[in-house]
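Removed: one protein chain of the complex. Kept in place: all other protein chains.
Let's look at chain A:
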Amino acid sequence: MHAEEKMTLEKWPASPEKQTLEAKNKFLGFWLFLGGETVLFASLFATYLALKDKVPGPDHALAKDLFEIPLAFLMTMLLLTSSITSVYAMYHMKNFEFKKMQLWLGITVALGLAFLGCEIYEFYHYVHHYGHTFTSSAFGSAFYTLVGFHGAHVVFGLAWIITLMVRNAKRGLSLYNAPKFYVASLYWHFIDVVWVFIFSVVYLMGMVG
């Protein structure tokens, strides 16, 4: 099957994300890339755990002073929900329902932006109320690097999905762009999984000490 071919519902295959060799390569290559990303975040988590609460003096805020469960819980819910909505988008992609896919991707983006807004508020709050900054202590450096790397991934993921939505808005689905949508949603799931670990390791473990 050629990637450029004009598609109809009857011709649309069961796994449109891996019909051509290019698509299969993209699919596998992206999974491998996520393997590398996992190690990247593992290194950041290890660094964070080694430097948690390592501050120069007693007047610096520690994890138990900083973190509040309600906000972290809200952020977790926003991001986990966005994972489900991106699954819906892929479900509609597989059924050749372009409009519905765009709608659910739009909802995913909205949830991602809401998450990002919470994160910016959170960082602002720590900096202005606790003096907990990137340069104030090793703890601060490790915290903002780990959570900030995740935040940067969210920004990149949002830019990616929005670009795909705009670029393909007028031409609908094809075997050329289906794998692109698919790997973008994989990326989005990966970001969510990393957040689950951040929620557990940084926020929950931060609360219990």
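The rule is short, and it goes like this: a contact is a pair of C-beta atoms (placed from the backbone, for glycine too) under 8 Å apart; a residue touches a chain by one contact, two chains touch by 3 or more; residues count from 1.
Going forward, contacts and distances are computed from a predicted model.
The unshown chain of the complex is recorded in UniProt as "Cytochrome c oxidase subunit 1", chosen from "ABC transporter ATP-binding protein", "Putative zinc finger protein", "Cytochrome c oxidase subunit 1" or "aminomethyltransferase". Screening A:A50, A:I69 or A:V196 against the full complex identifies A:A50 as the residue touching the chain left out. Listed by residue number, the positions of chain A touching the unshown chain are 3-4, 21, 24-25, 28-29, 32-33, 35-37, 39-40, 43-44, 46-47, 50-51, 54-56, 134-142, 145, 163, 167, 176.
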